[in-house]
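Yeah, one chain of the complex is gone here, protein chain that is, but the others are all in their spots.
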Amino acid sequence: MTGGGRGHGRGGDGSCGCGPGEGGCGSAAPAAAGEAAAGAGAAGAVVARCTALMQDLRLGSVRAWKERTGGLAVGYMPVYVPREVLHAQGVLPVGIAGGGEMEIIRGDAYYQSYICHIPRSTVELGLDGSLDCLDGMLFPAICDVIRNLSGMWKMLFPGKLVRYMDVPQDFDPSMGGVFWRHEIRSLAEDLAARGARPLEDGALRDSIRAYNANRRRIRDLMELRRREPWKVPTHELYVVLRAGLVLPVEEHTALLDEYREAALADPDRRPLDQARVVVTGSFCEQPPLGLIKTLERAGCYIVDDDFVQVHRWLKGDVREDGDPVENLVRAFLEDSIAHPTRWIDRDRKGEELVARVRESRAEGVLFCAASFCDPALLDQPMIVAAVERAGIPWTGFKFSENTGQFQVIREQAGTFADSIKLWTGAQA
Amino acid sequence: MSEAQVRKDRSQERQKQMIAEHYRRLARCGETGEKNVYTYVPGNLTELMRSFHALPVLPEINALQSGMRGKSRDYIAAAERDGHSEDVCTYVKCDIGMKRSGNVGPTGERLPDPDLLLLSYTGCFTFLKWFELLREEYDCPVVMLHVPYQGDGVITDAMRKYVVDQLREKVIPALEKATGRAYDEDLLRENLARSAKAEDDLVWVLQSARNRPSPIDAYFGGVYYIGPIFSAFRGTEDAVLYYRELREEIEERLRLGKGPVTPDGDMGEERFRVVVEGPPNWTSFREFWKMFSDEGAVVVASTYTKVGGTYDLGFRHDPSRPLETLAEYCMGCYTNLNLPSRVDLLARYVEEYAADGLLVNSVKSCNSFSAGQLLMLREVEKRTGKPAGFIESDLVDPRYFSAANIKNRLESWFQMIEQKRSGGGGR
Amino acid sequence: MRTWTGIDLGSTTTKAVVLDEGARIIGRGITNSRSNYDVACRVALAEAVINTRFFLLSAELDRAGVPPARRDSWLEEMGRRFREQQYLGQLAVLREILLRLPGASAPEERHPLARILDRMREETDALFAAGAERKSDFFRDIAGSRYLRLAEEEAREKGARFDALAGLFDKAILDAENTPTGEGDFERYGMAAVGRMRTAPPELRGAVERAVRVDLERAGSVGTGYGRARLPFPRRQIRSEILCHGLGAHAMFPGTRTVLDIGGQDTKAIQVDEAGIVTSFQMNDRCAAGCGRYLGYIADEMNLGLHELGPLAGQATRPVRINSTCTVFAGAELRERLSLGEQREDILAGLHRAIILRAMSLLARSGGVADEFTFTGGVARNSTAVSVLRSLVRDNYGERRINISPDSIYTGALGAALFALRGSAAGHGAEEEAAASAAGGHP
Partner (left out) sequence: MSGADMITAGIDVGSSAVKVAVMRTDGRGGEEMLSGRCERMRRRDALEVARAVFEEALAESGAGRGEIGYVATTGEGEGVDFRTGHFYGMTTHARGGLFLEPEARAVIDIGALHTRALLMDGRAKVLGYRMTSQCASGSGQFLENITRYLGVTLEEIGPLSLAADDPEKCSSICAVLAETDVINMVSRGIPVPNILKGIHQSMAGRYYRLIAGAGARGVVLVTGGPAADVGLVRALQEEAAANRSPVEIRSHPRSVLAGAIGAALWGAFRARRLAEKGLALSGAGGA
């Protein structure tokens, strides 16, 4: 904030000369003022609803949906799957983003200590019956852990549909495209064999339209956050996006509208003296909500991130006319983000991140990767190099979805925010 | 191991020479103009590369050699200093560290910069990152061959076509460009025919462990036996000769009723027969091996010796279908099999090789191998009724080899097998 | 009489068990493990032998027709006074070492030191009075807690440097500990202890004399535990702790099918069959998070005895969720939570739960919890750990019979002693065993 925000928040007098770190004081009383404000009003109600959905590990809303519609529900590990296809076949796609802070009793028995946390809680959810309502699980090509989880799922739940979705790493329509087309077709056949509607072009076009509408809303909210992060704080946006993993897309789209309106209408949402940062690295295992709040409380506005990435994997709209499967294939090949789980020919990842930093006028980058997350952590040195070349300050830390202790992270993020706030302003 | 052996076997001498010669040629690439291609062990297209007269360089082999030569600690530290995480695969860090420390290979000679990175992306996502990182280091061309995973335990026509198309449209042109030579399918066929010959002999050797006592150790000894065929030599005449000699030597051991060679010479009484899943530890390879041989334990089958091809399942390179056979080879490598197939294979090993149990060495580096091993262990135990053991270490990071801990678990496991055998009580 | 011993050289404590021909436990000894394994081993053995003498003594009293109630009250009082004598002996050693330390020559250190030591000696009577609470039974712990308390007083009242005094103790205790009690202690202190009793019954004196004279022949011994490789035993007298825990648990509760052992640095989940033979096991990896030592740190941090933790945690009303069980961070976590205003009991309850959760995952890894389930190791002495375990087992595996023996900490040593006994039965005497191993023969 180059001398911009003058709000009298907890951060002190709000000028660039405010004492370093004071944003972090008062930690003994975690219910801070800013949140109390956000907790009230219409936006607060939407957020509360979404939080409940996110924390309902037994997927009550999915169960209710199934009862209502009699349709199939199929889970997926949420980095990217062609949800449009499921939707067109009348199947509810359900993103499974681990178990958050749930207690793990048996899931740990399947994993050594040096493997990230999300597969443990996912197995735990499977074993404790939380995922009973799912008729199958899709495991897109994210990393070796998820890949192997697909095999484990086959062994643990022999009655269910289990598919490993090997997304192409070749982006030539005549090769990777053909392969992906085939994968999509065979997924559709598998679903149909389980009682879903056969895949038809008309229905798929409608589904593409529905998801395009959803993606557009999300892009708008992201844009709003980039401009005025105090209006859509990330700890809210995050749970609103998480709700999209379990809700039917139309409902989620409506909910996004509702949230946006309420957030914009809230007069209490005024800027604080905070540093603008882009958070990157947590695209698979999701950070605990407390971590996001901690970053915000330590003086950061998160103006861009890669949480709940499935909503944003495709950068633009999918074409709505012509061969819909081909359109999905083309969108995947040509319009996906530069992602750690994809083979990228030249170093576009760093460039894309730097571009995101510029677009969002961020002042720094926080690498926030899940512990033991190979794709994120192996990417980090390359991305750091790009960020450093661009002269952007950065820092990094690791988390796991059940981290309950944020003291160290607060200290780091606080120091980072301090050094941006104190001196960026002083120079201006 | 070699220095400890009383009499060096001929095959071993040959392998040493092959390796030395290979690295010498690599070191002289600059002068001779020979081209080299970096690639990985699983799904390596050695016959194809050699048909372009390109020399393969295998970063994993360099990393494991660094581990064995006690250099990996420093290399890994160097990579971590440059911002690599403690959490990730140490092969990658060891390789990057080696590059940053002068790129001196296992024979003490410098390795050439790659003319091409051939990313045959088989069975492991880390490969992808690894070459992204190397691309930054060398700024050289990369060609990606996406080998689909056997998610459902089968190779479909669509998968085969996808790989063959990539080979034809991407990999071959890239090799042509990098080497300045035209694709020569006849030469490729000749190479493939030689591969198949060597593969026959290798399979015979590996299966000799069905005998009691087993004349080989299919893990600690096995990693030497697979050396030529998994790395730079498949399809060469040298490899054919090596495997013929090796087979003769093992036939001789069998005739004499001898057990396997160990770090301390011939092994004594064969007390335990075990199947091992997972790669070995390289930094304390001898110490690790001795924990087995001292107890009279011999490994009769292992999956690690299948990462560069599951020949004992019947696969042979087939000169009559050159690109298809390469595609099938890539897709059939061990880590490209799904977990149920891996369990099937292990259970089969325990039974066919009359093993006392399965031991899993879970390495921290390798999610491809390790994620899910605990379930595999349970399943194999359930199916075979034989007790399974579990230890943890790493490939080349000495910090993760805790000798006391591993020894403790191994000892307990062996004693448990024995206690079970004798029906309780003392020994 | 012929006896068989098992020694479990653990990471925190070293345990010894003495068996008679009928596989009955007649002696138990325990001491804290320390920098010198030989000493730890000797002390545990000596304690077990002393305990065996007490067992013999009790038998002598029976033989002399002393009624059980009277016998027990005599033995209790004599036992306490015996410990006191031992304590005084060790205190004298400590004193000598302390006053010899270079730091202690300056008057400003020496005087407070002498005052502290004098007061420690004066206190012993009360320390070992009937019903008195002691932080632990180990000299290091008892003396340490008294010393630090008194040093703090010195610092507060007389302006001595607390840090310096504490440092001196840390130095001296090592040597003091390594000047161990011996097997002969019973002879040495037995009579003195009787003399310190309020009334010294003549039957008791006679029985002590007779108990001292019994010849204890060590017919065989087997060692196990974390540090077993360092035991001064030939290889074939060493057994894996997994096997020993399995067999020990089986001996205590023959219906046992699953064993959980939580020791100082490792946690083991073991499955055994109807003969006590291990069929599967899992232990924690290189990380010692969530093991017994963790509780040790917490107890230190709170200045409590280990035995006080469980009861305190049992008073929790709203247990706190705790995920990190890094042993070293335990203290930090505790402090942070306290500073956030959470209740000590609630935090403690959370810590206990975290430990048991880790154990649950090892159990799951090893094949689950079968009926009957036996919980062993030092942590089985902790009431909250036990109750959390009970409820988690019930929730996840249904009703299971859960066995906990008062001797649970000796399970490994018992298993080892049983192996020794069976080894002898199978025809290996102690000498024979030694000879076999000296010849390097593989069994």
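A few comments on the model shown:
To keep things simple, chains are lettered A, B and C as they appear, and every chain counts its residues starting from 1.
Keep this in mind: a residue touches a chain if its C-beta (ideal position, glycine included) is under 8 Å from a C-beta of that chain, and two chains touch if they have at least 3 such contacts.
Since we're looking at a predicted model, the values are computed, not measured.
Shown chains touched by the undisplayed chain in the intact complex: A, B, C. Only one of C:Gly167, C:Pro201, C:Pro234 or C:Gly305 touches the chain withheld from this view, namely C:Gly167. Listed by residue number, the positions of chain A touching the unshown chain are 10-13, 15, 17-22, 24-28, 371, 393-395, 397-398, 405, 408, 411-412, 414-416, 418-419, 422-423. For chain C, the list of residues touching the undisplayed chain reads 11, 33-38, 148, 162-163, 166-167, 170-175, 226-227, 230, 265, 286-288, 291, 293, 300-303, 324, 326-329, 331-332, 335-336, 339. Where chain B meets the missing chain, the touching residues are 77, 80-83, 86, 398-400, 402-403.
Criterion: only the chains that are shown with their structure count from here on.
Shown here, the protein chains touch in all possible pairs.
Separating the CA-averaged centres of chain A and chain C is a span of 51 Å.
Centres computed as Cα averages put chain B at a distance of 48 Å from chain C.
The multi-chain contact residues of chain A, meaning those touching 2 or more other chains, are 109-110, 112. Within chain B, residues 374, 392 each touch two or more of the remaining chains. Per the touch definition, chain A reaches chain C in the complex via residues 27-28, 101, 103-110, 112-113, 402-405, 407.
Chain B makes touch with chain A in their complex at residues 82-85, 87-89, 92, 119, 121, 124-126, 128-130, 132-133, 135-136, 142, 144, 146, 148-149, 151-152, 158-159, 161-162, 165-166, 169-170, 338-340, 342-343, 362, 364, 367-368, 370-375, 379, 392. Partner chain C is touched in their complex by these residues of chain B: 268-269, 296, 374, 378, 381, 387-388, 390, 392, 400, 402, 404-405, 407-409, 411-412, 415-416, 419-420, 423-427.
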